[in-house]
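Okay, structure first, notes after.
Removed from the display is one protein chain of the complex; every other protein chain stays in position.
Chains: A and B, in written order; residue numbering restarts at 1 for each.
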Amino acid sequence: MEPFQVGAFLTAGILVITGLWAVIMMDNILKKVIGANLIGDGVNLVLIGIGYRPGGLVPEVTHQFHATAVPSSFSHFLAFNEFANQASYSLPFALVLTNIVIGASTLSVMLALSVVLYHKYHTLSVQKIFEGMEEED
Amino acid sequence: MFNSTLIPLMVVFPLIAAVLVNFMHQKNMSVKIIAIVSSIVVILVPLMTLYGVHLFSGHIRTESFPGISKLLIPDVYMGIVYSYGALQKILLALLTVVTVFVVMLSITRKLISGVYVAMIFISLASVSAIILADDFFNFFVFTEVLTVAQAALVIAVKETKSHKAAFKYMIFGNISGGSILLGIALLLGVYGLLNMTDLSNAIKAGGALQPVALTAVALITVGWLYESGLFPFHIVKSNMYENAIPETAALLQLQSKFVLVAMSIALLRIFSGYPLLKSVMLGFAIFTVVIGSVMGLQQTDLRKLLSFVAVGQAGLVAMGIGLGTPFSISAGVFHAINDVLSMAILFFVAGFILESYKTTKLDQLGEGLKKAPLVGLIMFLATIAISGVPPFNSYQSELRLIQSAVQAGYPELGILVILLSVATFVAIIKAFYMIFLKPGTNIEADPKVRGTMHKTIIVILIVMCLFIGLFPNLIYDPIYNTIVALGV
Partner (left out) sequence: MLDKIYEIFHDRMIHKGKGVGIGSGFTSEFLMISFFLIAGILVLRTANSVLFALGSMVILAAILFTVPTVFRVEKENTDSINLTCFYVALSIAVLLIVFYAGSGVLI
């Protein structure tokens, strides 16, 4: 494993644990929301760390590339095993992009809910907002 | 090689319908027309589609060059795969029918909301994709979309309680979504694969699971607990069912149970031959069964009672799946199908009660048989259906669950299933008595509410329950054959 990957995974671990800590232990509703978002950020970093290769080639798709290509189709480029040994892994980046969009939409819904709850209760304390629930019934 | 083009339509068409209906928000006539046309198409597509596999963008199964790629299997799927078989057909047919019922109920109100109907269609598309997908990341994306759509459906009630329920749902949804994605990332790092079929072959070929893969199993199991509404997320799910409009709660509980089935089968396929996973699933399921029914018995509000019963029944489905033998897994899946029908009837009855009496608190209701004798009769039939009394459908599935528990070597679990049936019966018959039979009521029913649509729907559903109860093998045999063929 490259030093960058080790660093990435450690940072991701710190992010996930911080996020989990914030969601479980913090009383402020916005801190819980930020914590939930931090978990997603940590997971994105894990995915990026998996796809890293030092000095890797960007695997570009050219108009000559075909879905049913066999190694001989690469003959005017690098030899296939040379290319495969040097290209960076592009799949995790697609996953990360999708996850960023998911994270943005869930963050927006949670923030909207926080605003609505703040207008109703005039406090950001989860204790006061949620523990008063039994009295409503 | 099959490449049926109708398979992705089961996901794409509801999404298109959602966009159109959302665009036409506040133009009531357009919303109604688009919703009705979309409902007809959405019911027909699963029935017309042939069984097969859809390979997105035509990426076929190719050689994996194991020497260079270090993958453990000789050939892999290069793109996203959706697979459609008998089990998926049954699940999707039922899902679309109940979704259409809920859409019809939503558009017959005075205030039609295009956004609300759009959210229903988005949740339909998500659950369809979850049932069809053979790609783990695609599966995860649609679970997240489903979380947002379900939260939106509950937020639309516009009460503070529903906002709080939706907020809790989203917070825990974020934790569990992060867990699932982290598990997928770790599996991608270890095995280099995302397709479920390929992953299961690679894990079988790879021998004992490494610590990283074990972490992935644990994290994905956390996500499974959330999506299914099992302990410790049972409170969050039951809160959602309780605070939604009852008709929508019928849809939410159906979606949760079908996601439970789909995700359990996915987990068991991928991590096949890992007995600890099945024991863990069984443990959480038993806990949920007991807590769900105990809490349900203590409730004095109809919607809260039904939501806890729904959670307990989901635990029963998970118990069947957690026992691990093909017989018990098919019994669990069969029970999911039967249970969603009876619970849907009960939630629709709750919706009718809410519309007529404007409350569902049991101590304020009473003498309901005078106002709505048909609804009372159907609720009584649904109660005995859900409790496992012949000739209705849950009898067939609970019988198979008990038999499979005894065959697997756990007769105590058979006793637990029987106790659960009794407890469910007591809880709901108590509600039935307090709504329909109890003399003296504090509230008068709204005479303008006729509830024709409600009555039609619950009659259709109870006839379906009776039909499945009398001819169970029509549904059970394809399920059993699919489970055996999957080799879980």
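Some observations on this one:
FYI, contacts are C-beta pairs under 8 Å (C-beta built on N, C-alpha and C of every residue); 3 or more make two chains touch, one makes a residue touch a chain.
Owing to the predicted nature of the structure, the values given are computational and were not obtained by experimental measurement.
Counting contacts over the entire complex, the absent chain touches A, B.
When the full complex is taken into account, the listed residue touching the unshown chain is B:Leu419, out of B:Leu419, B:Ile443, B:Val463 or B:Val484.
For the chain missing from the display, the contacting residue among B:Leu209, B:Leu369 or B:Leu486 is B:Leu209, taking the whole complex into account.
The omitted chain makes contact with just one of the residues B:Met78, B:Ile175 or B:Ala445: B:Ile175. Summary of contacts with the chain left out: across B:Leu362, B:Leu381 or B:Ala445, the touching residue is B:Leu362.
Mapped onto chain A, contacts with the missing chain fall at residues 20, 23-25, 126-127, 130-131, 133-134.
Not every partner is drawn; the one left out touches chain B at residues 168, 171-172, 175, 179, 208-209, 211, 214-215, 217-218, 221-222, 225, 231-236, 239, 276, 280, 284, 286, 290-291, 293-295, 297-298, 300, 362-363, 410, 412-413, 415-416, 419-420, 422-423, 426-427, 430, 433-434.
In the analysis below, only the chains that are shown with their structure count from here on.
Centroids of chain A and chain B (each the mean of its C-alpha atoms) stand 27 Å apart. Residues 57-60, 62, 65, 67-69, 78, 137, 141, 144-145, 147-148, 151-152, 155, 160-161, 163-164, 166-168, 170-171, 173-175, 177-178, 181-182, 184-186, 188-189, 194, 301 of chain B touch chain A in their complex. Of all residues in chain A, only 16, 19-20, 23, 29, 32-33, 36-37, 39-40, 42-43, 46-47, 50, 67-68, 80-81, 84-85, 91-92, 95, 98-99, 102, 105-106, 109-110, 113-114, 116-117, 120, 129-130, 133, 136-137 touch chain B in the complex they form.
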